[in-house]
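Questions regarding the structure given below will be posed in turn.
Only a single protein chain was left out; the remaining protein chains are all shown in position.
Chain lettering (A and B) follows the sequence in which the chains are written, and residue indices restart at 1 in each chain.
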Amino acid sequence: MSHVSSKGLYYSVFFALCVLTVVTVAIARVDLGVMNTPIALAVAVSKAMLVILFFMGVKYNTPLTKVVAASGFVWLIILFGITMGDYLTRGWLGVPGR
Amino acid sequence: MTHGTQNSPSYLDAPYGIWSWLLTKDHKRIGIMYLISVTVFFAIGGLFAAGIRTELLTPQGDFLTADLYNKLFTLHGVVMIFFFLIPSIPATLGNFLIPIQIGAKDLAFPRINLLSWYIYVIGAVFTLAAVFMGGVDTGWTFYTPYSSIASNTNVVLAALGVFITGFSSILTGFNFIVTIHRMRAPGMTWFRLPLFIWAHYATSLVMILGTPVVAITILLVFAERAMGFAIFDPRAGGDPVLFQHLFWFYSHPAVYIMILPGMGVVSELVAAVSRKQIFGYSFVAYSSLAIAIIGFLVWGHHMFVSSQSIYAGLVFSIITMIVAVPSAVKTFNWTATMYKGSVTWESPTYWVIGFMGLFLIGGLTGLFLGTMGLDVHLHDTYFVVAHFHYIMVGGAIMAFLGGVHFYWPKMTGRMYPEAMGKISAILVFVGFNLTFFPQFVLGYLGMPRRYHAYPEDFQILNVLSTAGAGVLGLGYALIVFYLVASLFKERNAPANPWGATGLEWQIQSPPITLNFESDPIVTEDAYNYAGRAGHGGHAKKAGEV
Partner (left out) sequence: MSAPNVHADAHQEHHPKLQHHFHNMAQQLEASILGMWVFLVTEVMFFGGLFMAYLLYRNMYPDAWLAGSNELNEVLGGINTLVLIVSSLTMALAVRAAQVGHRMWQIANLILTIIFGSIFLIVKYFEYAAKFEHHLVPGSSFDPAREPAQQLFFSLYFMMTGIHALHMVVGIVLLFIILRMAWKNQFSADYFAPVEVTGLYWHFVDIVWIFLFPLLYLIGKHH
């Protein structure tokens, strides 16, 4: 329990986070059509993973902590997925109001 | 680590004084404080129900104004759901029993446990303030845009009350999860846990994964109403149906917050009154988790008649059928446990059998409502009202009262008159059916809910229902009377009055502050009735391996 990471690891993660921030700002200025948002989200997820795995130490923690940390995101996907499943299928029937 | 001797005072005796209760970190005392609080709110919610049923005695709507009637059914729902049903079993019996059943001295975070009670009280104060300042009339569901734009009642106060109380529920669930993971006694493996613990673990999952969503949703309604923001406001292009999605994402699973702990209690009681190992222990354990998880996938069955897509409705309808399976697994296993068991007719037995009958009807009518086509006919009728009362009152409250009767000797050290326990169970069962069965018929015939007047054709059934409510109220009042009266008698409860298994029955009644004289070590499975000499012959002390 309570793994002690080296300072060097923390500095490297910090550096990577700064680079990714610059990357996300730069890519936002390029018109990539529908791909802008997925790329921005991919960068954000990468940054979040760096923080979760190293700053928060999940990489060195128990499997239980990993499951708990993942569960919140899984439940978010349930919320987003099912709710959008409603909105995105509303037009399918072709009957107004249904 | 030994604490004290065999003569340690019970948790009720040391120390004395009002502050020793209000500042206590003892999970047992906090459980008792919750028990008193939820009983008060049950009485308040019951008074609102009495007003509703009195109004419905006559078709004309002459006892209350329509406005007042709207406020009564709203407050009845808000108080009963958020201030009684959700904390009822987890915060009282759960608080009291979880550490004892897993062999721990307390919950993992005793101070947070106390904090949860204070948060509950603060939320209650807000809601009561809303009542005294004129009430609220949105229905307990707070649907937008009525709640955010149209209603001119105290939505803000009531919503804040619900928002705040939500955090007490979150803290309870959070505490249970950590406690069950990290505080189990040596030898208490997951598959030796009493099913009460499994049920509360599943309940806690729902509490921590669902409650925050309703909290933010209510906060958004608050922002619309109090700060002029636009979130669900159709004038700015917002979608009120989004509110329904977010609301039911929590509020459907919240039904399982109410019923899962009841299922946990029933599992304990069934095994104890049958003197038999639970049939299919692991199935019952896993079905709790299955209910908690699948329960998150069905919320749209509350929205079949909204603008929800018909395809989404179809999927919700199918998953609703699936979520009935684990509940059925439990019911089959309980009956299979009783089959060829040595069933004794003690008062907990009456409550358990009452629970099974009522829960069965409630569950099966839920399948009617989950069927998308049929729901279009039955939606917002008394059929729905009857259905969820069969689950929440017939199921959850029967289980709660069964649990209170079963654990009362452990919690207080007193026995109540057995005959009274049986009479009240019968009164409640009969009164309940008389109240709510006619409502199935009313709903099927098309009587909508939430109206203070109705066509004369419906009067006979409504009179029956109101008469039943009187019997039901009498039954509840009787329980309060003899349980309170028992407190003034001497402490005569033995450590194990029912001859049940489990760590909680191996310690004195009422328990000492630290629960166990010496740290227990668990060497047997739960409900090991077969491994005993005879009924109640189990005298192994905690720690004496």
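The working rule: contacts are C-beta pairs under 8 Å (C-beta built on N, C-alpha and C of every residue); 3 or more make two chains touch, one makes a residue touch a chain.
Remember, predicted model here, so these are calculated numbers, not experimental data.
Could you tell which one of B:Leu23, B:Ala66, B:Ala150 or B:Ile216 touches the chain left off the display?
For the chain that is not drawn, the touching residue is B:Ile216.
From the list B:Ala91, B:Ile119, B:Ile231 or B:Met338, which touches the chain that is not on show?
Missing-chain contact among the listed residues: B:Ile231.
Quick one: which of B:Arg53, B:Lys105 or B:His301 touches the chain that's been left out?
Touches the omitted chain: B:Lys105.
Can you list, in ascending order, the chain A residues touching the missing chain?
1-2, 4-5, 7, 10-11, 13-14, 17-18, 21, 24-25, 28-32, 36-37, 40-41, 43-44, 47-48, 51-52, 54-56, 61-65, 68-69, 71-73, 75-76, 79-80, 83-84, 87
Which residue numbers on chain B touch the omitted chain?
Interface with the chain not displayed, on the chain B side: 1, 99, 104-110, 170, 174-175, 177-178, 181-190, 208-213, 215-217, 219-220, 223, 227-231, 233, 235-239, 242, 245-246, 514, 519.
We take it that only the chains that are shown with their structure count from here on.
In the complex formed with chain A, which residues of chain B make contact?
Within the complex, chain B touches chain A at residues 181, 209, 213, 242, 245, 249, 296-297, 299-300, 307-312, 315.
So in the complex, which bits of chain A are touching chain B?
That would be residues 64, 71-72, 75, 78-79, 82-83, 85-90, 92-93, 97-98 of chain A.
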